[in-house]
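Below are the structure tokens for one structure; questions will follow.
All protein chains of the complex are present and in place, except for one that has been dropped.
Chain nomenclature is as follows: A, B and C, assigned in order of appearance, with residue numbering initiated at 1 for each chain independently.
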Amino acid sequence: MVSELYKKMAEYVDSRADWMVENRRDFHKYAESGWHEVRTCSIIADFLTKLGVDELILGKDCFIAEDRMGLPDQEELDMVYERALEQGAVPEFAPFFKDGFTGVEAIIDTGKPGPVVGFRTDIDGLGVFEAQDDSHKPFREGFASVNPGEMQACGHDSHATIGMMTAETIMKYKDQLCGKFKFVFQPGEEGVRGARGMIGTGFFDDIDYMMAMHVMPLNKDFPDEDFWFQYKTCMANAKLDVYLYGKACHAAAPESGNNAMLAMAAIVQGIYGIPRASVGDARINVGQVIAGSGRNVVCDRVKMVMELRGLTAASLDYLEPYARRIIEHAAAMHGCTAEIRLMGATPAVVIDSPDFTDELVALANEIGFKALPAPEGTKPTSDDYAYMADRVIQHGGKSCYIFYRTEEAAPHHATTFDITNDKDMTKAVKIFLAAALKIVGK
Amino acid sequence: MVSELYKKMAEYVDSRADWMVENRRDFHKYAESGWHEVRTCSIIADFLTKLGVDELILGKDCFIAEDRMGLPDQEELDMVYERALEQGAVPEFAPFFKDGFTGVEAIIDTGKPGPVVGFRTDIDGLGVFEAQDDSHKPFREGFASVNPGEMQACGHDSHATIGMMTAETIMKYKDQLCGKFKFVFQPGEEGVRGARGMIGTGFFDDIDYMMAMHVMPLNKDFPDEDFWFQYKTCMANAKLDVYLYGKACHAAAPESGNNAMLAMAAIVQGIYGIPRASVGDARINVGQVIAGSGRNVVCDRVKMVMELRGLTAASLDYLEPYARRIIEHAAAMHGCTAEIRLMGATPAVVIDSPDFTDELVALANEIGFKALPAPEGTKPTSDDYAYMADRVIQHGGKSCYIFYRTEEAAPHHATTFDITNDKDMTKAVKIFLAAALKIVGK
Amino acid sequence: MVSELYKKMAEYVDSRADWMVENRRDFHKYAESGWHEVRTCSIIADFLTKLGVDELILGKDCFIAEDRMGLPDQEELDMVYERALEQGAVPEFAPFFKDGFTGVEAIIDTGKPGPVVGFRTDIDGLGVFEAQDDSHKPFREGFASVNPGEMQACGHDSHATIGMMTAETIMKYKDQLCGKFKFVFQPGEEGVRGARGMIGTGFFDDIDYMMAMHVMPLNKDFPDEDFWFQYKTCMANAKLDVYLYGKACHAAAPESGNNAMLAMAAIVQGIYGIPRASVGDARINVGQVIAGSGRNVVCDRVKMVMELRGLTAASLDYLEPYARRIIEHAAAMHGCTAEIRLMGATPAVVIDSPDFTDELVALANEIGFKALPAPEGTKPTSDDYAYMADRVIQHGGKSCYIFYRTEEAAPHHATTFDITNDKDMTKAVKIFLAAALKIVGK
Partner (left out) sequence: MVSELYKKMAEYVDSRADWMVENRRDFHKYAESGWHEVRTCSIIADFLTKLGVDELILGKDCFIAEDRMGLPDQEELDMVYERALEQGAVPEFAPFFKDGFTGVEAIIDTGKPGPVVGFRTDIDGLGVFEAQDDSHKPFREGFASVNPGEMQACGHDSHATIGMMTAETIMKYKDQLCGKFKFVFQPGEEGVRGARGMIGTGFFDDIDYMMAMHVMPLNKDFPDEDFWFQYKTCMANAKLDVYLYGKACHAAAPESGNNAMLAMAAIVQGIYGIPRASVGDARINVGQVIAGSGRNVVCDRVKMVMELRGLTAASLDYLEPYARRIIEHAAAMHGCTAEIRLMGATPAVVIDSPDFTDELVALANEIGFKALPAPEGTKPTSDDYAYMADRVIQHGGKSCYIFYRTEEAAPHHATTFDITNDKDMTKAVKIFLAAALKIVGK
């Protein structure tokens, strides 16, 4: 039973496909990684303003400042702000997004009673150097990233565009709708740094149905579904950077120093060695270590980049303090000190309300798409949307995480990643709209 | 130029060879290990009393009680005291040696001016189960240890006897001598536990020339010297027992426990890994670990037996606090606590005054023995005589450590150790006497 | 719908309660731990012979010899064989059980077509010293273990008796039954050593319905169910003993040795540190380490007692080879060699067929007992019955693991464990019989 309103909306979306492609590629070219998204945000804000949304919440107002995680230093923030201006940030809006406040929220209020529907799309790029050769379409066609070491390598350029087009379409048919529609354009999803800072403002507390969207490649085993739905519980996640401070000295007389290299080795062995417990499965990874200076100098500085994941909240609650205890004491063993910085985190929460998700699967098929639950073994994306889903569910709402599937030129995060047929963004907009109509009874 | 007095003394010693053998074998049969030597001490005290030495210092008066190290617990001390009485301890003297005060000191004062000469002989057995079969002479001839797990496996039974006979001979010729002669019968040399407790009483402070004696086997490369002289600097030494206390629980749910096994592994790796420093060479050994109970129980109890040695005092001063810091923090890493017990120690000190030792080497050859400096590589015996030598030298005296060499049935500490020709004890007495005569100018 | 036959059988069982108590206590008094159960087996064999079961399979015929795990050494086996004879083993049967072949299997064949029903009861005691004081009923009443360090501390004495009485009752009513009944009296369940050796003979391959029984205490939260049914998947389990062989030498010159202590520490840290994988949750425990000899001797011998568990077969398949690789290379790092002995193992298998178990829960309630699925968190008993269950299920049969619940004087494995009301064994026999009747349609 496809509603007439849906049909009109879908047609409208198709008519805007070229704009979507163009907008996506613009974001792709001026890729901004986490907390850098000044230009991106300014364009979104300008766009939403021009649409005439009922409420626009920009920058600082989207965040509890101290809940943000993994911010770059001020120098870097200043530098990218300047760059954003040079690269076409909308001057009226750019200042809202200075200093790591790169979020946009919008509300379309029909004025008629009805449910509150939320859409979350993330907007940030990744710390990847995009391939610069002709075999890579974005380069060949001139929209490869011009920002070295920043790349839209996980499709968030498409997500942002999908959010914008969803808003545009809802605005267009606003008078035929009821309820409220809330849009979140989230920074810093990579590294799960951005969401936590956004949930404390109250914005999410009245949302009845919340949806997030992510691109997902077609593959050999599952070549043709349009959508997957996750039905997932997120692994809890703590991303720690550890800095060890010892004392350097000549290696011929190490008694005058404090050896941070030994502390580091004890930490690696210690935290991997935390006994597996019955509180839930977990993962531990020390992904990176940079330690020491010269060959014949006792190492005095170490940076360790690590990640703890727990299948349950209890699992991370066991792991994280244990790891912190190990880090402190391993440092102290060798007369060093340790500084631990929490760079990102996700709670272990349900991000898909099963009944809501069941309905959306059915709906997707009903309107002519092929949709399935995500197959067993779909990479557990530790998306910090979990914070938002949890907030909504804790306040009595429901949540669903949707993958729109399309051909990709290379795996996520690869330097040659691209969305081959970027017009497929339209189907993501359509499922958002269909869901919204169903929720508000149209 | 062998003096007449020496000749008479030497003859007298030879005439007492059978008694020496008998006495040695009696001590061998009733072997008493460190701080158990109640029977041994009571017999020595009785013997010296009968000789009529001028001063006898017994038990508590030989020690600064709290400086003793590595004492057994009270229950064990009580038990061995009872055993000593049953095995023929001299009842008048035994009570002096209760509760871990198993030392005897004696002074023979000629009343004439002259130097003070000290003799140190140790008296304790080892924690070894003596071989109980007919191929082992002590067993065959009925003087193998009757105390299970205690054995005179390093020849201290002979040392004690040598000390006694030296005293007897000096008493016999006392009127032809001058100066003073001081005798120390030291407990607990094994594990270097006994000497430290004896040096604080002042007994050593006026000694001008101090000598210690140890048996040393003949060997293929050096088949025939009667004596070796050490010329040695002792390695500093700290013997630590470490107890780790965690919390046991079922291995299926280790989060309810505290894993002392992991703490132990971190300690082993940590302390071996203390960086080699420029403060002097060192040695580290974790000799024994007893950890845990059942296979599926999280380990909550660990005993570690370790030893730190430094070629210099500075080296041990670097190692020991570092090791203690590692132990504490490695325990804390896993929520465990550590208790560290100092079971024995030796300072890094010179134990041979080179000029005095040179004289004794010459003297030994002069009176017809074959004597040499100990060859390079003679096992560094970490004898806690070092405490005494250091005390004497600090107060202006000189020290020498002498090995008397004779055939041994098996290596030191072996269950089949024996001094094959135990009449060779006489030569040890003779070198003591010759040295004494030379020192006092007779 | 309780059948008449069941009622008669249940009455008969009640009439034999005193014998059951007496037999249980006899087994309790002459407790025999894993692979020692010569006396126990001989009594069971004699009992079954007297019953006139149709087939009796004894000792060697019950096993694939090389599949047995965790056998004591021959000297111990010889010693306990002699002891069994002295303690009243039935002389005609004892020889069957020499040398670690302490199993009994029996078949009652009604000669009429019908399903094959299997009963498994284990018979071994534990390595525990039973409390020897009057507050402990078995001691007070004279049936505490007379075998030091062996105790029926987990109720297997009752299991064996239940198996015997089930056989007796079935024999008594054999002519009213159809199908076949197979009984397994399994040794060495503690340490999961005995079952693996029994499954290769074909005995289990035709069993349609297999049941195992274990005692389980009443507790505060669940004070009154008669039975719990597990519905469980067993954790895969590998019990490894690791022996490290280095080379001892004096700690002052460690270059002449090979330090097995360091290898041990690297193993502990290495295997706990195996990265948590996505193949299933797991557990790792190094429960015991005995390492080294003297303080100043480089450690040359280590025994490590460890256990690896995987929630899935894949998990153990990942862990075990990884652990073995670590052990070998950690030994090699320090010039040592490692010997790894598999002391026990359980596969990760389903041990309860849900539909069969559902039926038994219903049945138990129907005949007047209170029965429930075991509550969440019932200790995962790593019972090596898993091998048998898996064998049966692989051959198309079904399996169920039943707990009969009764008051216990102390927790399983405690030195004061006892089954307070040992007449409650009758209810275990009754559920076995009721199940058998239901299965064969009577």
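Note that in this section a residue touches a chain if its C-beta (ideal position, glycine included) is under 8 Å from a C-beta of that chain, and two chains touch if they have at least 3 such contacts.
Note that the structure is predicted; figures quoted are calculated from it, not measured.
K.L.:
Among C:A94, C:I108, C:A144 or C:A266, which one is in touch with the chain left out?
P.N.:
Touching the chain that is not displayed is residue C:A266.
K.L.:
With the full complex in mind, choose from A:G294, A:P321, A:G396 or A:G441 the residue touching the hidden chain.
P.N.:
Answer from the full complex: A:G294 touches the omitted chain.
K.L.:
Can you say which of A:R39, A:K182 or A:R283 touches the chain missing from this structure?
P.N.:
Spelled out, the listed residue whose C-beta touches the missing chain is A:R283.
K.L.:
Which residue from A:V305, A:V350 or A:L372 sits in contact with the chain not drawn here?
P.N.:
The missing chain is touched by A:V305.
K.L.:
Kindly note down the residues of chain A that lie in touch with the hidden chain.
P.N.:
191, 235, 239, 250-252, 254, 261-262, 264-266, 268-269, 272, 283, 285-299, 305-307, 309, 343, 379-380, 382
K.L.:
Considering the entire assembly, which residues of chain C contact the chain that has been omitted?
P.N.:
Answer for chain C: residues 252-255, 259, 262, 266, 269-270, 273, 275-279, 298, 318, 325-326, 329-330, 332-335 touch the chain left out.
K.L.:
Which residues does chain B use to touch the chain missing from this display?
P.N.:
269, 272-276, 278, 280-285
To be clear about the criterion, only the chains that are shown with their structure count from here on.
K.L.:
Indicate, using Cα centroids, the chain positioned nearest the centre of all protein chains shown.
P.N.:
Of the chains present, the most centrally placed is C.
K.L.:
If you average the Cα atoms of chain A and of chain C to get two centres, how far apart are those centres in Å?
P.N.:
Centre separation, chain A to chain C: 51 Å.
K.L.:
Roughly how far is chain A from chain B, centre to centre by C-alpha average, rounded to an integer in Å?
P.N.:
Centre separation, chain A to chain B: 71 Å.
K.L.:
Can you list the residues of chain A that touch 2 or more other chains?
P.N.:
Only 269, 273, 275-276, 278 qualify.
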